[in-house]
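Below is one structure. I have some questions about it.
The complex appears here minus one protein chain, its other protein chains still in place.
So, chain A:
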Amino acid sequence: MTETDGSAPLVRLEGVNKHFGPLHVLKDIDLSVRRGEVVVVIGPSGGGKSTLCRLINRLETADSGTITFDGRELPAEGRALAQLRSEVGMVFQSFNLFAHKTILENVTLGPIKVRGIPRQQAEQRGRELLERVGIASQAAKYPAQLSGGQQQRTAIARALAMDPKMILFDEPTSALDPEMVQEVLDVMIGLARDGMTMMVVTHEMGFARRAADRVVFMADGQIVEEGEPSEFFSRPGTERARDFLSKILTH
């Protein structure tokens, strides 16, 4: 879908290692994501997928190696880090909407407090975004009053409100009831079509086939294999990937 245009990648990880206590969760990860690319990360649970995702906006810190975003190494802390995070959207498995704020306030908090956009303007944009993800009528409600699918679409709108250069999705549909998965995936497919740079950790192979430019298969803290979705799903190159796919695609 996207051409390699020779420009520097938006995200580049080089030789990244991460431990949780004695557990070596990421082992010498090298990965880059081009602008406009949709990278889907799949693999068995505990393989380091979520950690990889969380490293990019520094919700986790790497033990070694370098991570650059938009040509700069990730800032360690303070305002520079907050600035970086405002440019990288994040959608969580458990939605994490601000429980004490309405749906509209959830979407406008960042623009008002981080970007300094006037409230009225932020609210107008917020309503447009809620419209785009199909929940404009819920704007005045609180997160607990919405279904999981509606909450996750709000979370996507909240990320979009910051005009991020990239959005990270950490298992966005894993906590949803089955009948709500598709409405969230539809929004994500729309984003992918519009050219948003995305890294998506998911178990939704259908989404990977339809929207991904590249599939990265991770297991035991390593990138085992990566490639175009059609190629990867039809002819996985490694035994580990074949084994994984046979387990999830049979039912």
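As a convention for this text, a residue touches a chain if its C-beta (ideal position, glycine included) is under 8 Å from a C-beta of that chain, and two chains touch if they have at least 3 such contacts; residues count from 1.
Basically, contacts and distances are computed from a predicted model.
A single chain of the complex does not appear, and UniProt lists its protein name as "Amino acid ABC transporter permease", one of "Dihydroorotase", "Alpha-ketoacid dehydrogenase subunit beta", "Imidazole glycerol phosphate synthase subunit HisF" or "Amino acid ABC transporter permease".
For the chain missing from the display, the contacting residue among A:N57, A:Q150 or A:T202 is A:N57, taking the whole complex into account.
If you put the hidden chain back, the residue from A:R125, A:R158 or A:R214 that touches it is A:R158.
Contact with the omitted chain, checked across A:V88, A:I117, A:I156 or A:M180, is made by A:V88.
Mapped onto chain A, contacts with the missing chain fall at residues 57, 59, 78-79, 82-90, 92, 94-100, 109-110, 113-114, 142-145, 155, 158-159, 162.
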